[in-house]
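One protein chain omitted, others in place.
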Amino acid sequence: MENKKTEKRSTNRRNFLKLGLMSSVTAVAGASLISNLTSDEELQASGEKIRLLTPDGKVVEVDASNINNYPEAHITPAESRKGIADRKFVMVIDLAKCNNARKCVEGCQKGHKLDHGEEFMKIQLIQDNPDAEPYWFPKNCMHCDEPPCVTVCPTGATFKRDDNIVLVDTERCIGCKFCITSCPYSARQFNWEHKAKFDDKSQPYSPETSVPGAEGTVIKCDFCPDMLRQGKLPHCAQSCPMGVIYFGDKNEDIVTNGEETVRFSQLIKDRAGYRHLEHLGTKPNVYYLPPVNKQFPLERGFDIDEEIIERYKDVPYVKELKKQGKI
Amino acid sequence: MNLTRRKSELVKEFSPMLEKTSTLSKIWIWSLVAIILVGAYALFLQIYKGQSVTGMRDNVVWGIYTVNFTFFLGMGYAGAFISSVLHFIKTPWKNSVSRIIEITTVLSIIIGPIFILLCIYRLDRLHYLFMYPRIQSPITWDVIAVITDLIGCFLYLYLTFIPDLAILRDNSKDLDVPKWKKNMYRYLAIGYQNTDEQKEKLHKITKTMSVIVIALAIVAYTILAWVFSLTLQPGWNSTIFAPYFIVSGLYTGVAVIILAMFLIRKYLKLEKYIRKVHFIFAGVILLILSLLFGYFTFSEYFPKWFSHKASDANLLNTLFSNYFWMFIIANYGAVLLPLVVISFKKLRTVKLITLTSVIAIICLWLNKYLIIIPTLETPYLPIQDTRPEYIYYTATWVEWALTFTGVAAFCLLFTLLIKFVPAIPMSGIIDNEEAQKKKKKRFKKLKTE
Partner (left out) sequence: MKNNIFKNQIIASLIIVLAFSLNALAQKNEASNYKMRFKFKTVKQTDNSRLLEVNFYGQNKKDRKDKISVADAEINFYNVLNEEEILLGSAKTSHEGIAKITVPNSQKYLINEVGLITLIAKFEGTEAIDAEEDDISIKDLFLELNLEEIDSIKTVIVNAFTIDSLGVKTPAEEVDVIISIQGMLSKMILEEGTIEDGVFEYEFPTNIPGDKEGNITVFSIIDDSDDFGNVIQQKTENWGVFDKEIKSEGNKLWSKAAPIWMYIVLSILILGVWANYVYTISFLFKIKKEGKELELAQQLENNQE
């Protein structure tokens, strides 16, 4: 009897030991694997974690290696005044496909380390007239060819480059906010106070990344020149799940949304592309394709936080929906 | 010798204002200092915490600091214009008010730019305006204009001080003022002995200065108006903004001068010099300006209403819904009140005219508010935001405190300045009396011939 007990116990112990060994082995292996994954390349922690499956079947979280090569080719504020050679960047936004997924807003916020309320790309709900169907209108900086904001800057902190991009040098900006008042598209924002993220010196400042920001300076969409120099689309274009945002070079007449690549002039011609507030003479470089034959019904775009739906409370259509109790 | 006696008489007459500080004066000065101290704390808060303590946010990025800047500069340029024009008008009564006007001018042009500095966040980079100026920017033009105008008006003020400083220096033994003041008088009078050559020189440069200051005042305030009207925004992109601003600036200037006249006449007991006729004449000018102001305001808004372009209609909608009472009071009050008070002889009293001016000042300040802020609240692309402070502008206590500090600083500097030099130019009084004597002599001569 007792022998059996001890036998059983010893088997148990053996089992236990075996299990223990196994788990400790896997633990050690896993640990070495993780350290392997993280120590090998020069990982610049972007603060973001990606989940990977190790061959041993463990799900681990690793700092996403900053595959952004930009910091190695850091463009100083002085150099950023010259554009990327021989390019004329242009953006085309397809209003027929926009579904207010807001992934562009979030992608941009992540890429530029923006807080929740700061949006370089804003999604507006525009209803042109009471009979018209409203449409989602992604609006970022238009990078105009005749920018009123650049004209009024007293110190030259904001400037127009040869590649069409209008940037802000937050090391030169004195915070007079004249440019914000003169932009007819309300594309610019301001840093009204000091924020902790401004003290992050891990990345040297460049107007091409707009990171880190500075208090008391103007911020806006910058067409992500850091991504363009690496041959990648800007953050918003990359993040859009519907392929709404096309981006490209007017000189070579090609724009792409990541999946489709088309000729810019053909796209504008076929789809009657237009520019917003054309009559003001700012000559913007963001073209819009009219919301004809929309891919998605408008209501799908209301599948978002109530707080965001509140923004559109003055649009007649939303007022109707509220009256009908649908929202 | 008559002259020297007359001069010492005048000094004796005006010396009380320069020597003593009455209790009332002390209370006045110390309450102003108190206001300024509160403002200093508000300023500290703003610099320490950033401009998030103000009401300005991403859409209405210019608030009452810019309103105050425009308002004070309007006063300043108007004063410059008026005093320079007065220089060429040969009337005896202009002397009583000329110094008041000039001091108002210089002080406004000092206080006004301080407000715009409060609006600029990165004061540590202010020198960039001079290191990297972009001359296409209206703000660069404004910086140049304000600095030039400030120096010009200051020089002009100094030129008018010189004869009086000379009189004070010559009679300083009769004055019971501290030694440093007497030294200042001697130093600043730069050896002016009122000889014919010196007089001629002084008159020459004062005359050229007047001409320049007239042109400068108009140009400088036009440039300030262009800061708004050269943009594309609805409500700002107006062709008559510059004349509109000049007229409303003149109106403000005259109203402030009337108020200053009233206070100085009352508290320094200068009823002999600042007489009712001054008020009536200033009142008539006020009336003319108020009618011009009404005409320009109507010209601004009526075409917008009539042609109802979408962006203009939007703006008018904001004005007449959110700002309805402010609009009515500001524009109707400023136009109708002087009309009523000045038109009827019975109502043309010193007190009522001053009251009208005070109300006019408030109305004109509101008018500037209505020009600047509603436009920023109705951009071309609708503001679609949930945070109320990003949709509507409400000035915070910091901004109000600093506004009142500016006013208090203006009053304080004014008070201190007229304790240094008399509020009525003594040299002017003497010149007037000389001129009258000459006239009487000539008249007598004519009579006897």
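By letter and in written order, the chains are A and B; residue numbering begins at 1 in each of them.
Here is the rule we go by: a residue touches a chain if its C-beta (ideal position, glycine included) is under 8 Å from a C-beta of that chain, and two chains touch if they have at least 3 such contacts.
Predicted model, so just to flag it, every value in this text is computed and none were measured.
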item	value
Touch with the omitted chain, as defined above, among A:Phe120, A:Phe159 or A:Tyr312	A:Phe159
Listed residues A:His74, A:Lys103, A:Lys195 or A:Arg263, member touching the removed chain	A:Arg263
Identified contact with the non-displayed chain, of A:Ser80, A:Thr151 or A:Ser186	A:Thr151
Absent-chain contact - pick from B:Leu3, B:Ile27, B:Met131 or B:Ile190	B:Ile190
Those residues of chain B which, in the complete complex, touch the missing chain	134-136, 141, 144, 148, 151-152, 155, 159, 162, 189-193, 195, 197-198, 201-202, 204-205, 208-209, 212, 216, 219
Contact set of chain A toward the excluded chain (per top definition)	1, 4-5, 8-9, 12, 15-16, 19-20, 22-23, 26, 33, 36-37, 50-59, 62, 64-65, 81, 86-87, 146-147, 150-151, 156, 159-160, 162, 228, 231-233, 247-249, 251-254, 256, 258, 261-263
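Heads up, the rule we're going with is that only the chains that are shown with their structure count from here on.
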item	value
Centroid spacing, where centroids are CA-atom means, of chain A and chain B in whole angstrom	50
Footprint of chain B on chain A - complex, ascending	117, 122, 124-126, 139, 148, 151-157, 172-178, 180-182, 184-186, 189-190, 192-194, 215-217, 277, 280, 282, 307-308, 310-312, 314
Interfacial residue positions of chain B with respect to chain A in the complex	49-52, 56-59, 61-62, 119-122, 125-126, 128-129, 132-134, 136-140, 143, 227, 230-233, 376, 379-387
